[in-house]
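Before we start, here is the structure in question, set down as structure tokens.
One chain of protein is taken out of this complex; the other chains stay put.
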Amino acid sequence: MTIPFPTLNSPPIDQVGVVQRAKRFCTRSIKNESKMQGLKMVLNMIDLTTLEGMDTPGKVRQLCTKAKQVHAAVAGLPTVAAVCVYPNLVAIAKQELLGTSIKVASVATAFPSGNSSLDIKLAEVAYAIDSGADEIDMVISRGRFHTGDYRYVFDEIAAVKEACGKARLKVILETGELGTFDKVRLASDLAMEAGADFIKTSTGKIKPAATLPVTLVMIEAIRDYHRRTGRQVGMKPAGGISKSKLALHYLVMVKETLGNDWLNNQWFRFGASSLVNDVLMQIVKQKTGCYQAPQYFSAD
Amino acid sequence: MAKNKKSAPTLMVPSRIPVLKTYKMFVGGEFPRTESGRFYTPRVKGRSLGNFCLGSRKDVRQAVAAARSAQAHWANRTSYNRAQILYRIAELLEARRLQFIQDLNHQGSSERQAQAEVDMSIERLVYYAGWCDKYQQVFGSVNPVASEHFNVSILEPMGVVFHIAPDNQPLLGVISIMAPIIASGNTTICLASESKPISAVNLAEVLATADVPPGVVNILTGSLDELAVPAADHFDINAIAWNRSNGRRNKTTLQMIEEKATSNLKRVRRYERPWTRLESQNPYLIADFCEVKTTWHPIETISESGSGY
Partner (left out) sequence: MNQSPENQWPLSPALESQDHLQLEKSYGLFIDGEFVSSTGSKKYASINPATEQRLSRITESTPQDVDVAVRAARKGYDRHWSRMKPSERGKYLFRIARLIQERSRELAVLETLDGGKPIRESRDVDLPLAAAHFFYYAGWADKLDYAFPNRRPRPLGVAAQVIPWNFPLLMAAWKIAPALATGNTVVLKPAETTSLTALRLGEILQQAELPPGVVNIITGHGNVGKALVEHPGVDKVAFTGSTEVGKTIQASLAGTRKRSTLELGGKAANIIFADASIDQAVEGVINGIYFNQGQVCCAGSRLFVEESVAQQVIEKIKDRVQSLIIGNPLDKNTDLGAINSRQQLNTIQEYIDVGLAEGAIRYQPEAPLPDEGFWCRPTLFTQVSQASRIAREEIFGPVLAIQTFRTVAEVIQKANNTPYGLSAGVWTNKGSKIFNLSSQLRAGVVWANSYNQFDPTSPFGGYQESGFGREGGLHGLQAYLDIH
């Protein structure tokens, strides 16, 4: 590969300290104006996702409609950031979202396990991009990572990045399979050094998926990398975030750790689907003062 | 020869001129005279006990310096090692049992009292030798804090302890406090009984040959009222053991010590008790010269189920 393997100086991570710090963000009270503004930001940062074996063009079309018009009853709502699908459904999504600013993201590289050859992974990336994907969500080879073959993991990410061309690359660490925060930090540093535009917690297929502590470790890595190199890298927690209150705490954490520059959907995304309607219910509640019920909001 | 308590030693061997002992102090493992060159002659029932150093404030300073420089090293010895050294003191005291009985005899104790006091002193050393590697298990604790932390409290020696020894039981009184003080790793300066200093001074010879590192125990002689002042004022002394009756004569001295001790918040411990009772030996005396140190450390909470991560 063209990029030389870097010297990694990942600091050790104290798990209890991270969990305590993450809890502290949850004590922030987000009210009134800031709540409304925060909810709209959340909505605008969502990668509306469907990654099922039974996904069909019909399901994807429904999802795209929802992405464009999240809730017709309220005017002036932002759209979501992107729709995230499997490679074979990229073309459908692209077609549905034509003329909008909503991106199409495709998972690739033998998602979710990543257990295939590099050639096949690169071919899959090329297929997704040819089908119109604006963004590629790849998974790292966790098996190789656990054996300590960091060079392989690094080279693979670099190769996929090259294959992405203009498409932005999100690198999924699958933190639920890494097992310690030390490894999460190391994998984050590795991915950024190899060219990741975004680092992402999870596939959504493994528990635990995104948590505040794990995301904190990753954004601290982003901050340190940015300070060192000047290059901004985005963050995408995915899976497990279905309530707007929790989403707002993620935003507080981003604001207080990375700063305002990351508070937009170019640099921060939520990988989620059910989160959308919870945010909508909160927005309507903020506007009307009445608590809402799910049947008043379109499911897809 | 100690049997005849009516006769002074000089009268017992008329055929030769006895060699009299020069009593010196014990500082940093050596036996210096007082830097002041002064002496005093305590008397028991009108009879001289000999000439003793009338220590000065500079002697206090030297002794504190010796005790301080020995302290970290002494505390860093293993408990097992300190235990063996305390036991070694007992062994050597046992070997010189008759001498110490005679000393007490000279200082006015009856034969029976003297014998009992020496025997009990030996037992006491053995008692505290056994505590050196156990008191921590009795007084330390693991505290069940309501957060993700391991929390443990242990006892640590205070540092340098100035010990004001009693007049009654001039040997047992010294040992009953000296032993628990040094058992945990403190070093000490003992101000011997002003009126009955022989036992303490001769104890120094035992200590010097019992593998007690230089400076761990220092023994001064002189005037309580004079030496208590520089000791109570000294900023490098961590604690004072007042091991005397709090009678009328001593009351003002004690109050002076307690007032001056606040200059650097020395801990002052008072013991106004007979040391002959078995209950008067206990590990709480070791704890009296220790600080409780509590250390916290996080405990990672990642569990089998992956929670906490």
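A and B label the chains in the order they appear, each numbered from 1.
One rule holds in what follows: a residue touches a chain if its C-beta (ideal position, glycine included) is under 8 Å from a C-beta of that chain, and two chains touch if they have at least 3 such contacts.
Model, not experiment: these values are computed from the prediction.
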Chain not shown: contacting residue from A:N115, A:T147, A:N264 or A:T288: A:N264
Residue among A:R21, A:K94, A:K200 or A:K236 touching the omitted chain: A:R21
Residue of A:V233, A:L251 or A:V284 in touch with the missing chain, whole complex considered: A:L251
Chain B, residues in touch with the chain not shown (by the definition above): 138, 141, 143-147, 149, 151, 153, 156, 158, 238, 251-252, 254-259, 261-265, 267, 282, 284, 291-298
Chain A residues touching the omitted chain (full complex): 11-14, 16-18, 20-21, 27-35, 37-38, 40-41, 44-45, 78-79, 81, 101-102, 220, 227, 251, 255-257, 260-261, 263-266
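To be clear about the criterion, only the chains that are shown with their structure count from here on.
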Whole-Å gap between the CA centroids of chain A and chain B: 69
Sites on chain A touched by chain B in the complex: 14-17, 19, 175-176, 179-181, 207-208, 211, 213-214
Residues of chain B defined as touching chain A within the complex: 148-149, 298-302, 306-309
